[in-house]
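This report refers to the structure that appears directly beneath it.
All protein chains of the complex are present and in place, except for one that has been dropped.
Moving on to subunit A:
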Amino acid sequence: MQEPALNIVVLVKHVPDAQFDRHLSDDDYTLQRDESILSELDEYALETALQLSEARGGPKAGNIVTALTMGPPAAANAVKKSLQIGATQGLHVCDDALAGSDAAGTSLALAAAIRTLGNVDLVLTGMASTDGETSLVPAQLAERLGLAQITLASAVELNGGTVTARRDSDTHSDTLQAPLPALVSVTDQINEPRYPNFKGILAAKKKPVTQLSLADLGLDAADVGAAGAWTTVVAAKPRPARSQGTIITDEGDAGIRLVDFLAGQKLL
């Protein structure tokens, strides 16, 4: 017997490509967002969603995987790429007033967007965004939506109304169980994300993408963006290059010279 179809949301963030130098702007210390891509760490969440959907018969059996992003117009690219990889539909929260949002504002807008999707079984996210790197959004979102959360899953399974996951730490490996609906963040250990293929790229053109403004979500501009942020950056400076370092070439005694250096730094 086929299990009932799933309604899954995957959070996909559009982030500056870490292969290039990344810069904070001089006036408001926000991140410059040219050269942006779908956050690599969210590809693992998308792959998890697609595998869970496929195990229940995929879109033909009524399983829905919604790729949700919040960001400027260019963030539509993160949704588009997700659709090419295999998500069934896209949702893009986009509004000028969202610029400068911190994790609190981001989670507020994302929670409101998820509520528009009806009964969601599972919200999947990456373990951290590759730009903000705070890992706060999943926890804040789970709290706002009143969901059980499993973070840093390195394996996920669904059985009836329960999600089971593995989570590894320094000292132990845990098995965790939560009732659906739940929020799960996944690590880069969970799977090998697939690439979009030609068929997927063509199919994506026909998939629906919904844009939502703050007004559509019933949110007040004062609660999001730079204006509504609960935290603020008051100063930023590029880290001085550590180029003053000494570089030597081993001539047979580098191990001893290393120990001399450590002794000089009082590190022995």
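Everything that follows uses one rule, which is that a contact is a pair of C-beta atoms (placed from the backbone, for glycine too) under 8 Å apart; a residue touches a chain by one contact, two chains touch by 3 or more; residues count from 1.
As a convention for this text, contacts and distances are computed from a predicted model.
The subunit not displayed here is recorded in UniProt as "Electron transfer flavoprotein subunit alpha", chosen from "ABC transporter permease", "Electron transfer flavoprotein subunit alpha", "Pyridoxal 5'-phosphate synthase subunit PdxT" or "SnoaL-like domain-containing protein". If you put the hidden chain back, the residue from A:I37, A:A104, A:L117 or A:A155 that touches it is A:A104. By the touch criterion stated above, the residues of subunit A touching the omitted chain are 18-19, 21-22, 24, 29, 31, 41, 102-104, 107, 127-128, 130-131, 133-140, 142-144, 146-152, 154, 164-165, 168-179, 182, 187-189, 229-239, 241-250, 252-259, 261-263, 265, 267-268.
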